[in-house]
Each structure stands twice: as C-alpha cells, then as structure tokens.
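Below is a structure I'd like to ask you about.
The complex appears here minus one protein chain, its other protein chains still in place.
Let's look at subunit A:
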Amino acid sequence: MTLIPQSILPASIHGRMLLISALATLVALAVAGLAILGVLQGFVTRGLDQRLDAELSLLATAVRPDGAIDKPRLAQVRAALAGEPGWRWRIASPGGVVSSADFPEVEDGPLLPPPPPLVPAADRAPPPPVGGPLEGPRAHAPQPGEGYDADGRRVHMRSVSLPSTAGPVTLTAAAPWAMVQKPVRGALLPLLAILAILGAVLGGAALVQLRLGLRPLRRLRADVAAVRDGRAQTVAEDQPEELRPLATELNALLQDNARTLATARASAANLAHALKTPVAALALELRDDPPRAALIDRLYGTIRHHLARARNAVTERRAAAPLAETIADLLGTVAQLHADRALVFDDTAQANVTVAIERSDLEELLGNLLDNAARHAASRVAIATTAQDGTVRITVSDDGPGIPVADRLRATAPGVRLDERGDGDGFGLAIVRDLAELNGGRLLLDEAPGGGLAATVELPRAGGAS
C-alpha cells in the first residue's frame, strides 16, 4: 500500500518525514480552521434565529384564531418590525398573504415545512399572548429556510405554521445572510493568522525533531566510514535504543568478516607452505636432470603466481599502514638481501603518512619494487614519496639499465620475465600491479633521470592521516 507514489516521494528519510509532517500539519490546520468557522457560524446563526423567532412570535399575535389577520395589531407589529434594511416578514393565511415590501421569492419550496396536519377545533386555544404565541399545544417549532431576495442576495429565514380554523397560517421572518456572514468574515483574518503561527511552530518543531532524530544515523554513518578507512575497528555501540541492535549487528558482521579473512589467509599460507617444501625437495632431487628441473621451475612459477593471487584476493580493504616505518623496515631487509653488493639506498620517505592498505600488502608491494630495483641497480636505489589530495605516490628508482618503453607495459603482465640477468622470477611487477589495483591504486613505469627504471605506485591515503 502506497499512500504517496514513489516518484514524488523524496529520496531521503529526512525529506520523506518532512513531507509527511508538512502534509499532516496542513490537513490538521485546514480541518481545525473549517471546524472553528463552522462552530462560529453556528453560534451566529443561532443568535440570528433567536431574533427571527422573536419576530415570528410578534407576528403570531396579529393572527386571529380563525386565520384572519388582526389589522390594527398588524399595524403595531409592522411598526415594531420596521428597522434594519433586509429584514422581512410574511404571513400566509388561507385568506391571503400579507408581507413586508420586499419579501423574497422562496426559491426552494421544500425548504418550507410541509403544512401541519389539521388540529381538531376543540383543541384550539385562544390566541397566545405577545411573547408566547409559539408555545403551547397549537404551536410548532419554527423551521429554518434559505432563499434569495430580488437582488439575488442570500436570505436566512425562519417559518412556523399556525393552525387556524380556516387552515394553517404560515409565518415567515427573514434576515439577510450577511448578518451571519459579516461576523464570520471578520473572525476569518485573525483565525488565519493564528493558524499560520501554529503551522510555523509545528513545522519548526518537526524540523528540529528530524534533525535531532536523524543525528545518531549520521553519526553511525561516520562510524562506518571510519571503519572502512581503517581509522576504527568497530562502530560505537552506545547508540540510541533503536540503533543499538544495528550497531551490534554491524560489529558482529565486521568480526565475522575479519575471521573469514584470517581463515582464508591462513589457508593460503598453509597451502603455500605445504606445496613449497615438497617442490623444493623435488627440485633438489632433479637438479641433475635439466628438462625435469625446468618442469619443476614451471610448476613452482604457477604455484607462486596463483598463491599470490589467492592471497591478494583476501586482502583487507579497510586498513592503514604507516608509510615511513614500513619503508625503513623494508630497506633494512632489502639491504641485507643484497648485502654482497655495496648498494646505496636513498630514503626520502615522508614521515607521518598512512596509506589505506594493509601493512603486509604494502610490504609485499614495496618489497617487490625495492628488491627489483636493488637487483638491477648499478649502485643506487632511491625511494621517494609524496602525499597529495588523498593520494600517496611512492617512487622507487634505480640506476640500472631500465626497461625500454615498448616493454614497460608488458613488464606488468603476469609471468612475463624481462629479467634474464638477475634471479627474479618475473612475477614481482605483476604482483605489485595486482596489489596496487586491488587497493584502489595503480602502478606506473617510467624512466628514471639516470636512465634506470622509475616505478611509481599510487595508493589512496588513509583517512585518519595525522
């Protein structure tokens, strides 16, 4: 069931609730306004009816019990009734009709009450005294009626039927509808003003309520963003009652995720370990048999490639790694690995930069780049970093022979081994590219100023960089 079609419903909860509360307020105010006007009109009409009923009582004194009109009395009554313009009366007796000068046409016949049933003559009472002719057994309650005068103005009427020996005599008194309309119109302006103020107050309250009510949601979203950026491990659970289960569920989900990830990583590592040791033994066994040894090499290459991919696939995507510290650790490691060659490592990494990548992934990525550079460098490996607009650029350059332009693209394709000199396995740059892309970055290969290779990795900076 849709109360409001989807197409015009605003997309935000804020907008929806605001729209609903605005519509509800408008409807409530309209109903209240109409009701107040109705009650007011009822009051005024009742006052008018009382005056008209008094006139009817007066007119009744001019009707004799036999239905004839008491002329002298009528003259008195007429004088009393001649007052404000638009007030009119009529006496319709079986003997004829007497009325004030401009009695309006009664447009709607049925508005007048049907003639009352004839009452037996024995029951007839003497004419009622002035002020009370409409009471007593022969009287009927006056009935309301509406009509229009010659100018088309609306007229409010009261009429009553008096039984007489000659037949029913109908007395009618009329007053202009303006008597009701004027005070109601006069009340309309202040009423609208009050309703407008009320509407403004209600609207403001709805706005404040929405703001306050939705604030925990905004905070929760910020919490989730922090988890995604690696600035936090869990979302805060001190939420309002309605959001607390959501926060708890979110944390449970995060925990599940982390557990699954850890299991997947552990299995990848176990698989790697389980495969590599027998392959190593086999390779040693077959080292005097070059064709078979080559097969082992291929086997190992394939294992390594797919294990690296499997490990990459379960990489943690909301993490932060300290850049300078990671680079310092890696430089120590790479220097040791190439201890036999007196390489100079030039580290100008920026301090206090964190990268949105898991530390082991960053180590894998930069370790491969640095090792690659060290293997090809003549004497020098340089690593430099810049951080700008949420992107961290890490450039590793060497003074080796470099890679020709045509081969640079190919160099990042899996399994392509350009390196025929060193002991590289050809997967280094492909792994770097995979890891960079997996973490929302990329790998760029360029020529270093001295002619060597300059490999640049672009990675997103972690949100919580201080």
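Remarks
Simple rule for what comes next: a residue touches a chain if its C-beta (ideal position, glycine included) is under 8 Å from a C-beta of that chain, and two chains touch if they have at least 3 such contacts; residues count from 1.
The rule is short, and it goes like this: contacts and distances are computed from a predicted model.
According to its UniProt record, the chain left out of view corresponds to "DNA-binding response OmpR family regulator" among "L-beta-lysine 5,6-aminomutase alpha subunit", "DNA-binding response OmpR family regulator", "tRNA-specific 2-thiouridylase MnmA" or "NADH-quinone oxidoreductase subunit C". Looking at A:H14, A:R219, A:R359 or A:R393, the residue that reaches the missing chain in the full complex is A:R359. Within the full complex, the residue among A:S99, A:T333 or A:Q350 touching the omitted chain is A:T333. Where subunit A meets the missing chain, the touching residues are 269, 272-273, 275-285, 287, 296, 300, 304, 311, 329-330, 332-333, 336-337, 339-340, 359-360, 363-364, 366-368, 423.
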